[in-house]
Structures are given as C-alpha cells and as structure tokens.
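Note that this complex is displayed minus one protein chain, with the remaining chains in position.
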Amino acid sequence: MTDLAAVKAALRNQAVETPSWAYGNSGTRFKVFAQPGVPRTPYEKLADAAAVHTLTGVAPTVSLHIPWDRVDDYAALAKYADELGVRVGAINSNTFQDDDYRLGSVCHPDAAVRRKAVGHLLECVDIMDATGSGDLKLWFADGTNYPGQDDIRGRQDRLADALAEVYARLGDGQRMLLEYKFFEPAFYATDVPDWGTAYAHCLKLGDRAQVVVDTGHHAPGTNIEFIVATLLREGRLGAFDFNSRFYADDDLMVGSADPFQLFRIMHEVLRGGGLTSAVAFMLDQCHNIEAKIPAIIRSVMNVQEATAKALLVDQKALAVAQWEGDVLGANAVLMDAYNTDVRPLLAEVREDMGLDPDPVAAYHRSGRHRRVVAERVGGTQAGWGA
Amino acid sequence: MTDLAAVKAALRNQAVETPSWAYGNSGTRFKVFAQPGVPRTPYEKLADAAAVHTLTGVAPTVSLHIPWDRVDDYAALAKYADELGVRVGAINSNTFQDDDYRLGSVCHPDAAVRRKAVGHLLECVDIMDATGSGDLKLWFADGTNYPGQDDIRGRQDRLADALAEVYARLGDGQRMLLEYKFFEPAFYATDVPDWGTAYAHCLKLGDRAQVVVDTGHHAPGTNIEFIVATLLREGRLGAFDFNSRFYADDDLMVGSADPFQLFRIMHEVLRGGGLTSAVAFMLDQCHNIEAKIPAIIRSVMNVQEATAKALLVDQKALAVAQWEGDVLGANAVLMDAYNTDVRPLLAEVREDMGLDPDPVAAYHRSGRHRRVVAERVGGTQAGWGA
Amino acid sequence: MTDLAAVKAALRNQAVETPSWAYGNSGTRFKVFAQPGVPRTPYEKLADAAAVHTLTGVAPTVSLHIPWDRVDDYAALAKYADELGVRVGAINSNTFQDDDYRLGSVCHPDAAVRRKAVGHLLECVDIMDATGSGDLKLWFADGTNYPGQDDIRGRQDRLADALAEVYARLGDGQRMLLEYKFFEPAFYATDVPDWGTAYAHCLKLGDRAQVVVDTGHHAPGTNIEFIVATLLREGRLGAFDFNSRFYADDDLMVGSADPFQLFRIMHEVLRGGGLTSAVAFMLDQCHNIEAKIPAIIRSVMNVQEATAKALLVDQKALAVAQWEGDVLGANAVLMDAYNTDVRPLLAEVREDMGLDPDPVAAYHRSGRHRRVVAERVGGTQAGWGA
Partner (left out) sequence: MTDLAAVKAALRNQAVETPSWAYGNSGTRFKVFAQPGVPRTPYEKLADAAAVHTLTGVAPTVSLHIPWDRVDDYAALAKYADELGVRVGAINSNTFQDDDYRLGSVCHPDAAVRRKAVGHLLECVDIMDATGSGDLKLWFADGTNYPGQDDIRGRQDRLADALAEVYARLGDGQRMLLEYKFFEPAFYATDVPDWGTAYAHCLKLGDRAQVVVDTGHHAPGTNIEFIVATLLREGRLGAFDFNSRFYADDDLMVGSADPFQLFRIMHEVLRGGGLTSAVAFMLDQCHNIEAKIPAIIRSVMNVQEATAKALLVDQKALAVAQWEGDVLGANAVLMDAYNTDVRPLLAEVREDMGLDPDPVAAYHRSGRHRRVVAERVGGTQAGWGA
C-alpha cells in the first residue's frame, strides 16, 4: 500500500538540474547539425533553462560549463538566473579543449600543463563563489590511446595531487563531484574509468568529495543500480549525470533507451535515501538531431515517471516477498509498479502545482520556439566548442 | 615447413592502401588537435602517401574521400599521383556532413534528400572514371537515434533502391564496396549495422557488389576472422578497412590494440585465398594525438608483420593436428608462428626491395617532417571537415 | 486511433509455444537446483504445458527436445497431447550431450561423428512425421575453443553438407529452423554465430529453411529488432526463441530484463506482418531458481503485454511523424503505446476467452503444485541431461 499523498508530495519536491550545454548545438565527431533558435550566450541558455522550469516546475537549477559559459561578471549572471526563477547549479570544468591538453590535463606528463589545468579548476571554484554554486563537477578526458604511451600509475599520482590541491580550496558547503567514464576520448586507458577509482580518490580527499554516476559511462552490461546502491551505502553518491545509451556514451534523452533501467536506478535511490539527501539529479545530454527544449522537457518528465513508479513500489510487500525468498513474488511487486501508467498521476501533480499537465504540448502551444528563432539572429550559436 | 622464398615473395608483393584523410587532422567529438605540417590540399596528401610508399614499398595506392579531396581536375590529380609513384585507390563517398543529412542520406524519409545523396554517389563514380579508380567504397552514417524515429524496414527499401541505381552506373572493372558499422553516429538503429545486412544487399545487386570489413565496426567480442572466412567462402569479401580498437570505433593504428587478432584475420585471409585475390587491404585510421606519417608507416608494418606470421604457419602440420582433433597441438602450430619474431625477416624483405630495413627510423632521419612543417605555412589544414 | 476490437481479436489468436525442457530442472555449470514436483517423463511435461495453456489460453503447442523427450511411441505421445488440449510443436535436436561431440557434431573433423549427428537429425524428422510436428529446430553447439583448433572454413563446408542432407529429407509442410548463437559452449569460434551465417545457409537450402532468433544469442548492444525487421523483409524469419538476458545467454523470463526491447521487437513483428504469418513464437528459458510453471505463465503474459502495447501503437500517427522527420513526435507515438498499462485490456481478453483474468493467481489458487509434488514421487526428475 502506498500513500498517494506522500508520493505526490515527493514528486512536487523533486528537482532535476538541466545543463546549459544541452541547449546549444552538439553532435558527433562526424557532424554537428546546427539548429535554429539555439542560444548564443550563457544568458540565453539560462532563458531556455528557465522556460523548461516554468513548464515542468521541477528544474530549478542549471549546470554551467566553463569556459563555454564564461562571462565577465558571474554575479550578474547569477542575478539574471534569479530573475528568471532559476539558480546556478554545478560548475563543470573543461580540461580537454585546449591544445595543451593533447596528452591530458591534470595527469599530463608535463608539470606546466598540470599547473594550467589546476589553475582552471581553481578558477571554477572562484566562479562557484561568485555564483553561489555548491558543486564543482570534475570530469577528466585524461587518458592514453596506446599501451606504453604513459605510465598508468604515475598518472594516478598526478591526479591525486591535483585533486588534493583543488579540494583544499573548497569553501564551506562546497562539494567536489568526481565523475568517472569507461572510455572516450581516451581509447586505451582512462585515468578515472570506473566508480572504484573515483571512490578511492574521494576517500582520501574527505567527506565533501563524492562520486558522480553518469548513466552512459559504463561498460556494456554494467548493473548501474548496484553502483548507485553501493555508493549510497558508502555515503559517497554525489550526483547523477542522467542520459541514456544503447552503445557507448550516446547521450540520448534519459529513459529513452532503457526506461526499466531508469526505474531500477530510482528504486535504489529511494531505497538508499537518495531522494531526500544531497544527491543532485542532473541531466547531461546531447540533442544532436532532435529539438532541444522539447527533448529536455521530455527528459525531465522521464525522470519524473521513473521516480513516480519507484515511489509506487509496495515496499512492505516487497520486503516480505524478499524475506520469504519468493523470487517471482518479489519481482512481481516491482513490476507491478513499473507497469503502472503514472502519466495521469503526474498530470495531477502538475495541476496541483499550477502547471499545464502536458508540458511538451504547452511548450509547442506557447509559440516560444518561433519567437526565439526570430529573435536569435546573428551572433555565434553556442555549442560544445563555444 | 614453410618455403621462406615464397614467404618473402608474398611479402614483397603485398599492397596496403593508405587513406588520404589519415594524413589530415582528426579527433573526437571533444576536440581535434591540429598538428604542424599537415597537408592542406589533396595534392599534399598524395605527397605524404607517396612518402609512406617510398619508405615501405608496399603502399602503392591512396583512398580518396569526396568531398574532402574534391579538386577541379581529377585527371590531373591522378597524373600527379602517377608522377609520385602512387595511384588513386578507392573513392569514398561522404553522405554525412551536409546539413540535409541530419536524418540520413539514401535512407532519409524525404525523397529529395535521397536524390541528392544518390547524386553524390554517382559523382563518385564519375571521379572513379576520371582517376582510374576501380572501387567505390560506401559507408553510410544513416540510422536513427530513437525508437520509432523512422521505419526500419522502409529505410531498407530506400537503401536497396539507391544501391541499385548506383550499381547500374558502374563501369566494367568497377566494384561497389559496401561497409557496415555496428553503431555511431546513429545510436539506436544503423541501416547497415552488420555483415549480414551488407551481404544481403550485395547478393541482390550482383557479383561486383562486395562487403568491406572495417575491423573497428563490430559489437564487443565479435569474432572478426570468422566473418572474414565466411565472406571469402561466399566470394563477397571486397576489402578491409584496417584499424584497431579497444572499445568502439577507436580508429587506432591497426594491430596496436590486439596484434593477435590481426594475425588471426590474416591467417583466415590466407586460408581463403584472399591475399592473391582482389581483396583490397586499406587502412582507415585517425591519428588524433600521434604523428601521422610515422603512425601510418607503423600501421603498414603491423599489417606486414601479421601477414608474415600468417605465412609462417606450418599449414601441413596444422591440418594434420586439426584432422586428428589435437586441440592443443593445432593451437600450438598457430602460436608457434605468432610467437616468431618476424622483424628480421621483414628487414631482409625490405633490403631485397632496396629499402631501408627500418622505415620509421629512415623517415625520422630524412628530415622530411621538419621540411614539410616549414613549407606548409598558411592555407587551411585538411581535416575531417575539409 | 487503434481499433480495440481488432486488438483484442489479435490477442485472443496469439500463440506462444512453451518448451518441454523449461518444466524440468536446469541450472548453470555451477549447480542445478532441483525443484519438487518437476516432471519425470515427457508425458508429465506435456501435462504441465497443458496446465499453462488452460490458464493462459494462448500456449497451445509444446516444443520437444530429443533425446530428452525420447519415448517408444511418439504417436501415442502426440495423442496424449491432443487429449490434454495441446499439440506437439517444434522438434529440437541435441547434438551436444554425447561424448562423441566433444569437438562438434555436424562440423566435427571426423566423418563418422558427422554421420552420427546427421543420423540424429534425420531421426528428428521421423519424430516430426510421427507427431505431426511441422518444425525441425536446429541449434548446434559446434565451434572451437582455441584459435587454430580447427579450420573455420572447412567446418562451414561440413555444416552445409549436413544441412543439405537433412533439408532433402523434409516432407511437405515441414520447415528447417536454423538457430544462431553468439557464443557458448564454444568460446573461440561458433559455427553459426550470427543471423548472417544462418541466413546464408538458409538461402542455399531453399524456402523452407528459415532463421530462428533467440533473443539471448547476440553480442552486447545488438539491435535485435533490426534483425527481426530484416529477416521479415527477406521472408526468412522462422521463429523466435524468447527469453531475456542482462549479460550472455541468461535464459531468464522473456521481458524480465528489458521489457522495452521486447515491445520494440513485437512492434517490428507487427510492422513486418509476422504476427499473422508462419513465424513461431517459442519460449526457450531456464527457470533455475524460480518456480517453473508460474515463471512460464508469467513469460507468456509478458509476451502478451508486449504484443498488446505494439498493437496499440497509433500506426497512422507514427507514419506521419516519421514522414515529417519529427524525431521526438515519432518517438512519442511509440512511447505512448509502451507507457500504456495493458493489464486491464488483457484481463478483459482473458475473460472474453472464459479464463481467469489473473492466470498466476489462478494457478496458485488451484492447488495444482501441491498435488503434483505429492504425486511425483520417485523416478528421475527431468533436466537438461535426462
């Protein structure tokens, strides 16, 4: 038996962070297909993010990416966000798009390059201070393409040194979120390839160093919800980078490739207390061929639907069946929740919040896209490189 | 017992085709790291390819990629190649870098886009006529990113129509080589995802339609040499796109990630008569962080070493052990050849051909790189997009 | 808009074949956990299968496996099935559990072993004649564990010879269904590893040779619905072996690991006309730790639910969105159907058929399990080896 009022309250209080870069152009190594109306400045990205929050009610923060979102006055940017009804979320560093980083950044064999990279990370903390952001999200493209190219162990030592220096700079209430990735752009060895490596570094740094689970950053077949459960049990799950994939780091809309997996992840989040803790639920996606804002709205809704289903799991019946060793019975309890159509429930939640029950349709009706395409003429569209 | 003179003759007669685009800049979606001295024109790419052939003696042809290698006068380009001692190899089409191809090319739902794509393929045949190329190599980025996005079966129908139209245009002595790829840039369904699909289309087209095996285009764990053996048995192996990978389509130097796999592939090539047939041995690589010409020389040498080892397999002893069901004995015959250090043998072969026994060292001694860096100033470096 | 009456009619007419061996004990290489009440004879397996059909109404046929289901009088067995209200479905051969098959069966290097294996396959056709079965289902464990162990190409020749001999023996209205499998029990090369190999052999045999898609027999990440669409387009999809997997050939209940994938497969089945054709929908599962009959009922229901959702796809809206290149719109049409809770609809269908709307609950209420456990005392429980 689930308490429907509590479920609805949990859904009203949910928060999904959207990434500034998902509003800009993106693509594969083969081609970036530009889209009309894409933002040209960090301010325009915030405006798009605010549009998503206005329609969904559960996307109050926006991740920034430096230098893609570099501005002269970060306090002004944060103030603008505030006026739009959103806040600055995690600050994401970028140590992979400078020519100096061909062989890595904080793991580079050359100390001068490492210093430059650490300098950038410290700048990101400055931006946190200026914007009120509490999270420094670190993903390193560092790694090697060929066996022997560099020393795997030596690179770990350099990584540890860099992380320690940056961690020491964090202020009260600021966290370091360390992301791992199985492969790409490094093709032989990646310096933070799995949750174990990220966890081991966080342990040595301190409590405010936590792991980011990007749902697209695992080897084929990896049980991601196991990792989620384990990190929650260890108190080291800092955030999600949500997206989905069929193959590698496809960065598709979260829940689009395997909605059952997303449900299982949210089930473990609930089981481990992650919904009401400091775990940040962020999107990290690339809408290469589909319209960006509707894709992000849809992604937020997919997270909501998975969460709603997880909230509907009859926890008591589940515990009893598990305790009795009733394999099929326990599985059936979980599947009952998953097979429920939660769209009506979420429509009610939205109406309770004063929102349109169908945010995608509301967006299309709003004419915002047409208006924005007309307004955003000239300038340079934002993208991964700008 | 192997006939060493025959082995050396086979190695002297081997031919590896290098791709014009491997001499230019390349990268991942995260970053293209430009390198000094990279060619700016198709002519300069041919010059680099000729340098590789001069040093290795076994790289007499160069694949072109249209439009990256578009020139006004293809006959002049072919003549220039001839003067440099090389020839134009396969013409590679590109139906993925135009904005019109966001949802596909020959499989696109819009007939106008399909016509444009077919027009490009027919242009490639014109270029074959002008350059004397015998091979049209087709790789399609076509596919979909989301379930339901387009009709899988309808796209196959459109693909079949386009291939038939282009096949009909081929002249005598010209082949259509159809490449398959497991995924990327499409992330849900790829329209030619595996050898079976390419093979089924080729069967319907005719004898001169053949399959290309790109060694990086398979699902994890796929036994590529089985596919090679099967396609040779069916008479449908047209060419290789050689490279190597640890994860996805990493495009690393062939033989660098799994030299034993490359040896097993060459063993099946020999077993199926592929070394003395029309099978084309092409490289298709991206030297994102390493120096390009030495990487290509090394790749050619890796193919030579794998071939040499395959030629050294004691075929008679192998057949006997296989016939006797001697699992360990048969495996040991194969491993004896693989474990042989064939570098001295190849050094002899090179000296027999009047070449330096160590092409990489010879390249570095030559000073060519320094000279080329000094000469190639200004202009736009060639890359995937140019 | 979907025609609900037509949807319900399609669901009433659906047929799922259950496998005799799924009612017996099974396990992994580490352990077979025996379960009380498991059948001891082919007759008892048929009784269990009939119980599943009685409860679900859509499981009218039973696959047999020879020699596990070997009896003296196959006509009597078929008659017994008839009395129980079910029929004999596909006859499955077994060429992997005799000591002679250590190095393969129809691909074995020793002609005597190959003759023995072919003899077994011909015996299976005799059993088809005696039981009225129309389908010979062939899965070969043949392959090699070590490179060089046997000749990949030579094994294909032997396979082709064996298939041709058996195909020639088929009577009118009998089919040969050839199954492929990525790996296991062979660990280096499998002789029929993918749909392309099975398809190529079927093409040479004739129209009544068709491919079996076992949903657990693919490389990680393989898009199975693409293969389904392609085989239907080629007229070569003979049957499914349904099960599900997270890793390898896990043989879990179909739809339990990735229900969205099963839906996508059924969507392509419908798109390709497979629901109303001769395609056979078979289960091939191992209920190692869960109760067998409820697991099979649940599996049948999972197929029904996926089919119902596929039937609910608004085909017209989908086609329009696809034609317009509306990526998100087309995906949304598909997801709308998938997100629908079809359990009430299927409950109605069952009630229309005079069945209990909840077959699992009805089974538990029936007391059949307790009765059978009490009756099936002594004898040897059926399992993979008996």
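First chain written, first letter: the chains are A, B and C, and each begins at residue 1.
As a working rule, contacts are C-beta pairs under 8 Å (C-beta built on N, C-alpha and C of every residue); 3 or more make two chains touch, one makes a residue touch a chain.
Note that the coordinates shown come from a computational prediction; the quantities given were computed from them, not determined experimentally.
Engineer: Would you indicate which residue among A:35, A:145, A:243 or A:256 is in contact with the undisplayed chain?
Structural biologist: A:145
Engineer: May I ask which residue of B:72, B:172 or B:341 touches the chain that does not appear here?
Structural biologist: Of these options, the touching residue for the absent chain is B:341.
Engineer: Could you list which residues of chain C touch the chain missing from the display?
Structural biologist: Against the left-out chain, chain C lists 26-31, 33-34, 96-97, 99, 101-103, 141, 145-147, 182-185, 187-188, 220, 245-248, 250, 252-253, 256-257, 288-290, 384.
Engineer: So which bits of chain A touch the chain we can't see?
Structural biologist: 102-103, 109-110, 145-154, 156-157, 182-183, 188-190, 193-197, 199-200, 203, 218-223, 225-227, 229-230, 232-234, 260, 264, 268, 271-272, 318-319, 321-325, 327-328, 330-335
Engineer: Could you list which residues of chain B touch the chain missing from the display?
Structural biologist: 220-221, 223, 246-247, 256, 258-260, 289-291, 294-295, 298, 305, 327-328, 331-332, 338-341, 343, 360
Quick note on the criterion: only the chains that are shown with their structure count from here on.
Engineer: If you average the CA atoms of chain B and of chain C, how many Å lie between those two points?
Structural biologist: Taking the mean C-alpha position of each chain, the two centres sit 39 Å apart.
Engineer: Any idea how many Å lie between the Cα centroids of chain A and chain B?
Structural biologist: 38
Engineer: Two or more other chains touching the same residue: where does that happen in chain C?
Structural biologist: In chain C, the residues touching two or more other chains are 220-221, 223, 260, 327-328, 331-332.
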